[in-house]
Every structure is written in structure tokens, then in C-alpha cells.
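Quick one: this structure, given as C-alpha cells, is what I'll be asking you about.
Note that one protein chain of the assembly has been removed; the remaining protein chains are unaltered in position.
This part shows chain A:
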């Protein structure tokens, strides 16, 4: 009988570099509130959000991904031709096929890297990091670019009071590759399809097109139910991710949750009993909720602001439509 040859990867993997792309146009609450009969004060009180960024025509999902990835590769000191795999996490690449990732891989100048998109909504980036970790350790890839990118402004209704002030645009990327020490902990992930209705595209494309006055299907969300799930169920998931990585909550330096809403971050930190010394990502205040892009954007921001340093132990946790979630502890590059 013929025995197949298999390959072994690196014993350990880690995040080697981080990059971000923030669209140029800053949109303050004052531009949003009239259409939803609200106020700057209410939006800030409800979400912490002061401004967000909306992409223009030239800032496409692919263009933002390429820009963020170039920064991440440069930070990692990795040439694009060394990249074996490109994973794009997004729900707002509006061309159904081909994936955004193939174009990103091409424009980055990879040597025909494997490329595919991941649809896990706000949790997509942490799903991508989990897969990249296993690809590198399993020997399927040596260097993987993981991107979280969204143009949620394309699929957000300006007049929906529950979401118009929340969703925004941007891209963040990391390079995952071999590491001499364990730098990405085991993923704790899962889904709860029973609650698929809590955050979703309002209708599918066929129904949208068949309507008398067809319009772009937009995102809808049941805010209070999502708040309950995100603040409490995710606190338990966060603790599981710490346990699986063998890290106590006191050893944590940075907490980087999906930037859904500053109130969720506060409630999550309280429900987790996060110690006061842990630095908490608050990028949502200036960036809004950028779904799959929010964790890498917040990570890049913390590094740039000096709140996160090389060697710091950070907990990443992301959660959203599906419902789906993923969390892992990482050591920062």
C-alpha cells in the first residue's frame, strides 16, 4: 500500500506584523443624526461613537485590503512573494464571485498565493487568525495575510435608528507566520444559529430585486438582545480563551474586543471582571463599528498609540451575525 507523504509546519505561529487602512473621510455624528431624528449626545451616550469613517468610490474593499496588507507586510519584514495564503474576512464585498482575496493577492504581488474570503461577519477576522495559525503549524502555508475589511456604509440604511450611527468602513491586516515561541493561543469559537435573526441582511438579493422599488438590502439588528449576548455570553468565552492559553486574567496586558459599541466593551469588561491594569481598545469612539475590520484596526491603533507593546499578551474576541464568535490570546509582535 502506498503511504502518502505529509508535511509538518512550524511548531508555533504568531502575528508578525499589523497594518491598517482608514478611509480619508471622517463623518461626525452631526452628519448622521438628522436622518434618524437623534442627537450627537444620544449617539455618544448609546454607543460612545463620536466619529466614523466612510469610504469613497476609490476606497474599495480590495484597495483598502491591499493598503492595510502592505503595511502589515512591511511591519513584519516579509516580501509579498513569500506569502502563501491570503484570507479576507468581510461581509461587504458586493461582488458575489470571485472572492476579494484573489484580487488582493494579485495586487499585493504574491506569487499566486492561495486566496479566499471568510464570511463570519464581525467575528471573521478572529476566525481568519485561527485558520492562519493552523495553516502555518500544519505546514499548508508559511506566511498568511489575514485581512478584516468592510464598506458597511454601502449596506447600512441612513434612516435605520438601530444601525445608522453604528456601522462604518475600514480595513486591518496581520501577517501570521512561524514563531519560535507560542504566540497565538487556541481558538475558542462557535455559533448559535438559533439566533440568526438578531443581526442580518434584511432580505436576500432575489427578494430585494423582485420588490416594486428595488433597493440595496441593508443590515438590521435587534440591539438589546445582541447587547445581552455580547456582554455576558462573550464574557464566558473570553475566560475560556484565557484558560485554553494557560493565561490568567491578571497576566493580560491588552483587551481587544470587537469594536461593536463602547457600551458592550464596558459591560463585557465588567462581566469578565477585567483588572484595572489591562488596557482596553476603544477605537470604536473614532472609527464606529467596522465589523470584521474592527479588531485589527483597534490593534493597530493600540500599537501606534503606545498602549500595546511588543511582547504584550492580548485577548482578541469578536462576535456578531450568525450568531458567530471567536476568541484567542496572542502575544503581540
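Here is the rule we go by: contacts are C-beta pairs under 8 Å (C-beta built on N, C-alpha and C of every residue); 3 or more make two chains touch, one makes a residue touch a chain; residues count from 1.
Keep in mind that, in the parts below, contacts and distances are computed from a predicted model.
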Complex minus one chain; that chain's UniProt name from "Acyl carrier protein", "Aldehyde dehydrogenase iron-sulfur subunit PaoA", "Ethanolamine ammonia-lyase small subunit" or "NADH-quinone oxidoreductase subunit K" is "Acyl carrier protein"
Among listed residues A:25, A:228, A:244 or A:282, the absent chain is touched only by A:228
Given A:64, A:219, A:267 or A:281, the correct residue touching the omitted chain is A:267
Omitted-chain footprint on chain A covers residues 45-46, 223-225, 227-228, 231-232, 263, 267, 270-271
